[in-house]
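All protein chains but one are shown at their positions in the complex.
Chain IDs A and B follow the sequence of writing; residue 1 opens each chain.
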Amino acid sequence: MTLNWSGKRRWIALVLVLASLVVMFNWPPVVPVIQLPGEIYPAGEVFGLPITNTFVGSMVVWIVILLLIRVVSGRRPRDGGEVPRGGFYNFFEMAFEGLYGFIGGIAPERYLGPIFKMFMTIFILVLLSNWLHLIPGIDSIGFLHPHVHKVEGHYELLDGFDLATLGGVHYLNGQCPWVSPEAVATMSDEALQARADAGCLSGIPAAEAADDHADEAADDDHGEEIDYHHLEPGDPAVPWVILPYVRVPSTDLNMTLAFALIAVVMIQVMGFRALGISYLTKFFNFSTLFKSPLGGIDVAVGLLELIGEMAKILSFAFRLLGSMFAGSILLFVISFLLPVIAPWPVFLLEFFVGLIQAIVFGLLTAIFMSLATVSHHHDEEHHEEAAAGAH
Amino acid sequence: MEEAVVVAGKAIGAGLAMVGALGGGIGIGLAVGGAVQGMARNPDHTGTIQTNMILGVAFAEAVAIYALVVSLIILFVLS
Partner (left out) sequence: MEALGINLGYLLIQIIAFIVIYVLLTRFVYDPLIAVLRDRRTRIQRGLEDAEKAANARMNAEAEAEKVLQQARNEAQGIVDEARGRGEEVAQQVQQDARAEAETIRNDARLAAQAERDAQLAGLRGQVAAISIAVAQQLIGASLDDTRQQALINDFFAKVPDSARTLSGDVTVVSAMPLDDAEQQKVQEEIGADSVAFEVDPSILGGLIVRSADQVVDGSVRSGLGEMSQHLG
């Protein structure tokens, strides 16, 4: 596929820019709710687990990986055939070969297989997760959800937006911050008129029927509970927010922490596999305690190594989470402030950040696994190992 | 009023937490600068230098990202 900008494609791009301008002025974008835990679907729980949109994102990634497996194993040349089997397969094989050589330069030859497979699995999973927020609609299209917060047994209303309706479809009106019915009563006529001109529903004097309901709701705030999970969409009594259908899974601590745990556990497994039980002397080094005046330092260094392993878990988990979550917020905010051209370079930046974070996660795992296969306390063993690797 | 003070405190705290990114930025700059010099003087070892550079950059970046995570937690998790 060649990019050809001399034809009608640039006109398509121009039309899209103009269309986004029209959308920006008529239906201004809103900032989605920013929260660290995955937003919970209103549909409820499955097997005791509330479904979160980050989990849905994970499932999207898994499905993409299954498709990848299907395509690659279907297109793979059989019986030693060398005829190219399609562009994607060739690209994948090229990347695979390049990464195999890359890891081959880091890992000891003997353990190249498991280290490379670990690296590649982490790389593919993290890369696809990170790149998910480059797809339009992910992180930005979702349910309308009443924005309430349960505090000490009762619900509190939080900041949100008014709803508007277009062709039977409700959407958030970015020009209308939600105001409570009590606040509407104290507003000046000009302010109310401005709100009405902007098409806002809550606080409009004409909406008498809704007003009664709102009063009821306001009264009920301190008495009986409103069923906030079964509100009709468009009810002006509560503020509304968007709950995205799919969110990038690497902005959920569950995924990054799971990967970090797997990585650190596999590093220890690799250490035990290469060095046997003597791998433990890296952490509990009492051999020099009574022989050398500095033996106590070795013990302390070993304990620090142990703490370092724990720190690796947090380091792995929060590095990925932090850069991806910050990237998501950056995309929200830029899209909210200036939705037309400004997000393009940010999308490009996020493309590279996603790639680099995936490489760093996998590469650090591979490097730590390689380091775990060599003994630091017995240098002669190290040299033997290196010599064995060289042959 | 009380809520406004809380929001202001959160914002100030998050901003102060991000000062920690300073060290990470300086560290990454030093690491990459040294690595590029090394590569320029010794192009044969570009691969090894690059690997170690990425490792070092990742460690330095981790500190900045901890600061970022702390600031994000202050902003979006603390209630």
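Observations on the structure shown:
In this section, a residue touches a chain if its C-beta (ideal position, glycine included) is under 8 Å from a C-beta of that chain, and two chains touch if they have at least 3 such contacts.
This one's a predicted model, so the numbers in the text were calculated from it and none came from an experiment.
The chain omitted from view is touched by exactly one of A:I34, A:I69 or A:I307, namely A:I69.
For the chain left out of this panel, the touching residue among A:G38, A:P244 or A:G271 is A:G38. Counting over the whole complex, chain B has residues 73, 77-79 touching the chain that is not drawn.
For chain A, the list of residues touching the undisplayed chain reads 36-38, 47-49, 52, 55, 58, 62, 65-66, 68-69, 72-73, 76-77, 80, 82, 93, 96-97, 100, 113, 116-118, 120-121, 124-125, 252-255, 257-259, 261-262.
By our rule, only the chains that are shown with their structure count from here on.
Computed from the mean C-alpha positions, the centre of chain A lies at a distance of 19 Å from the centre of chain B.
Contacts from chain B toward chain A in the complex involve residues 47-48, 51, 54-55, 58, 61-62, 65-66, 68-69, 72-73, 75-77. Interface of chain A with chain B (complex): residues 34-36, 105-106, 315, 318-319, 321-323, 325-326, 329, 359-360, 363-364, 367.
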